[in-house]
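Presented below is the structure to which this report refers.
Selected chains only, in their assembly positions.
For clarity, chains are labelled A, B and C in written order, and residue numbers in each chain start from 1.
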Amino acid sequence: MKAKVYVTLKKSIADPQGNAIGKALNKIGYDNVEDVRIGKLIETELGEVTKETAEKQLKEMCEKLLANTVIEQYSFEVLG
Amino acid sequence: MSNYQAVGLTREEYMKIIDYIGREPNLLELNMYGVMWSEHCSYKHSRPLFKHFPTSGEKVLQGPGENAGIVDIGDNLAIVMKIESHNHPSAIEPYQGAATGVGGIIRDIFAMGARPIALLNSLRFGEIEKYDRVKYLLEGVVEGIAGYGNCIGIPTVGGEVYFNKSYNGNPLVNAMCVGVIEHDKIHRGNASGVGNSIMYVGAATGRDGIGGASFASVELTEESEEKRSAVQVGDPFMEKLLLEACLELLDTGSIIGIQDLGAAGLTSACCETATRGEGGMEIDVLKVPRREKGMLPVEVMISESQERMLVIVEKGREEEVEKIVEKWGLHAVVIGKVTDNGRLVVKEGDGIVADLPAESLDSSGAPKYYRDYEIPDYYREAKKFRPEDITEPKNYNDTLTSLLKSPNIASKEWIYRQYDHMVRTNTVIKPGSDAAVLRIRGTKKAIALTTDCNSRYCYLDPREGSKIAVLEAARNIICSGGRPLAITDGLNFGNPEKPDRYWQFRESIIGISEACRELDTPVISGNVSFYNETDTQAIYPTPIIGMVGVIDDVEKTCSMDFKAVGDIILQIGETKPEIGGSEYLSAIHNMETGEIPFVNIAREIKAHKAILESIDRGLLESAHDISEGGIAVGLAECCMGKGIGARVNLETSLRSDFELFSESQSRFLVAIKPENLQKVIDIFTEFKVPFKPVGETSGDSLNININNKEIINLPITKMEALWRGAIECLIQ
Amino acid sequence: MKFGIVVFPGSNCDIDCYHALRDSLNQDVDYIWHDTEGLKEYDCIILPGGFSYGDYLRCGAVAPFSKVMDEIRVHAEKGKLLVGICNGFQILTEMGLLPGALVRNKNLKFICNTVPLKVENIDTPFTNRCDLGQVINIPIAHGEGNYVVEKDELAKMKENRQILFTYQENPNGSVLDIAGICNEGKNVLGMMPHPERACEELLGNREGRLVFESIISFLEGGWKSE
């Protein structure tokens, strides 16, 4: 079972890296770019488990390790 | 294209292989020869010239030929060091190229059984003012070096960075690592004792950098961009575990030999350990841990995946090894055994897939070339330059500030701020002075470390320029209070098959050899990187000298910044109108030509002795060598450290710009408390070293008079802002 | 009085803390391997700097799962002293023993430099030998020392006087220039700067000793809250 996890910074947390990239994009000519936020995309293979188990595990893994919920939020998809 | 051409071999080389093995090689075997006989692994163009180098001496415990050289510092301790280039990988992917360069050189050090204690780096880039690509490379390389060194916890304590148009298409990234070891713990990459096990430790093997070795041996072309997936990724965390595990293994006495997997991967590690030992080895590629499925034997054998080691383990003690390695979260597996038939046999399960005489792969078996050389026209042309023909600046304040913010002279703080230079709390003199100084814990001793090379000099006169590189390194060590002990050399050149480039290379080796012989600093290790050129241009010859010196009493070190007002400043050595090849000529007059400064090594050594004796007796407040930018820049550098100014008068018959910016060799600036002045004068007089008092430290500006007429008057804060901010300013 | 220094795979400053405490401050100190079960009694435990588990994914994200960490949590919950320096601070926030989090420096670069810190609260086990408002020069060496925390939490921290050190010239973008904080119970300290790098004349700086001397004086019972 393959899955993708998306971890992004909460809105209230500043994102210096995103800001820098946004500015760089403006500088090289994309002045329409207004906001850039950088998050993580974690791709994983969960082996032979049911979709249900996979979802349960992913939620736990995010809460425990993959995201720091003090500053980040997460979502995931199970791809089957 | 025939098979042998595809792996970078010539027809003659292919015939030589057939001669060795009495048959046509199969594809795996051919590839093994291809990587091993590449310039990068075999040194086929350079080794014949190494005979010039002085490589032995009372203190040399290991000269060139092993993973790294070793020099004795007394107290049963020794210093292990080596420099290595990662130019081509860094040109393609600066972060990973530089990071894996650092990772590779660290493995060379702990493969000898030493604990790595310091990193340095020497970098060359193109014209940063002109090209965004150069900025991208600089940022990426520095981040890569920082990323690896900081994470593994080895301080990066020094280095150098220069910018020049000759590096526009071909940056240089050389990394140096230094370790300490107790004499009786020295290990070598030997596979001996028939039946002993070959174990593999560290990261799994993937298809990284396949063809990397031969790839590193051809000129950069459009095509090499296509091979981009040859980029390797560094894993400093894995290397940290590997380092700790290996050092712990070596303490058990179960290890016969140890070898890192560098260029040409398993092929190189196996045949090198085999030829250094009993001469034979048999391994099974199926036992090699892999990252990817379906890898062919040839891919396993030449992969350059990072963070891997081979250890040769006494038969019967494999489990002990596994246990220690597992404690560090890694695995060790037996992949083969030592034999004594002189052959490197590669099996895939039960079938033999390669069977070659080990020695024939190794540099002893590889072809050797003496090339024709020819003195290039530019060399004679340059000597026609007459300094008198340049116009004298009108405003010396402006000239000095322009020099201070030119990228070659500007502070490199923007770079070394990104390196953790303090971790392990041994760094006594941090980056920003002449040489870095590290204490050796548990003793009173310290070591001084530096890398140096003025490649403009080496271009204009490879022999004399290379001598100066060695001397400049020695000066930096001396100014820190160290006695120069030995060097490692990173020789970066163009295509050796071109006669003018080969001439540069040959001259350079002769120059280094002469200087090292007179200074008694043998060459204990080094690296050669050829083919640093693009279709249009070769780099300036860049023989980087990494030098180590020893300080017997760590309390007796010296740094370059002025410490207090009211100290007397002495100039050691004499200023001549030597403007050829200078930073002044280049940065202000936009010319890179002329006769480079003259150097007399025997005379200079007297100055070294006098300075060392003065530091040893605690008589100097600061010491700094005069190099790029001449005495004017030298004085400014001494002022900017602690913000202490100076008032100087230079009595001279030279034109003012010559006096201020000449790069005459063998000169130093030292500051002395008035009560110690006579003692210092006595020492310099005794050693027959020319010196003259030029002024004193005072206030918060730099005032320079020539023949009692003020021509420079600059507040330190103003100079410092320009000098410190210049690189960052250029990047943004 | 006994100090313990936890060694994770990837710890680098474990040795520096050890030498500072043993050689410069004459203390009794042990290394504690991350895999330890049955933790001995320590008066003060230090989570040192470095790159535990490579600092992959997030700095300090994996270390909380090391075997010894459950017992370390108990140690802290008993009110005993726990100090996280640099990577240790990051680990403590990941464990929730300290509020907030540490993100990329504002300039996106690793910074190694000695910087002036202002001591904001001296009524703690970690600062009692300092003067209020005193400025001490301590090295920093981090890429992710930019302290962030939710507004409400920050207000609580201020009210509780949990902010112990602030930067005089903010190098990394930390909110309110925060360089070091403690928990509500004032027994857990987290700071990005490295006091262990500033304990010896030979290295040109002894100002970091104040932090360790404060701890020692607290443990000796010599410290009284005013």
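One rule holds for everything that comes next: contacts are C-beta pairs under 8 Å (C-beta built on N, C-alpha and C of every residue); 3 or more make two chains touch, one makes a residue touch a chain.
Computed from a predicted structure; not experimentally measured.
Although the view holds one copy of each protein chain type, the assembly as a whole is A x2, B x1, C x1.
Here, only the chains that are shown with their structure count from here on.
If you compare A-C with B-C, the chain pair joined by more contacting C-beta pairs is B-C.
Averaging C-alpha coordinates per chain places the centre of subunit A 41 Å away from that of subunit B. One simple way to say how far apart two chains are is to compare their mean CA positions; for subunit A and subunit C this gives 29 Å. Averaging C-alpha coordinates per chain places the centre of subunit B 36 Å away from that of subunit C. On the side of subunit C, the complex with subunit A involves touching residues 57-58, 61-62, 65, 93-94, 96, 99-101, 103-108, 146, 148, 150, 173.
In the complex of the two chains, the subunit B residues touching subunit C come out as 143, 146-147, 150-153, 235-238, 240-241, 328-329, 416-425, 427-428, 439, 441, 554-555. Contact residues on subunit A toward subunit C in their complex (touch as defined above): 9, 12-14, 16-17, 20, 40, 64-66, 68, 70-71.
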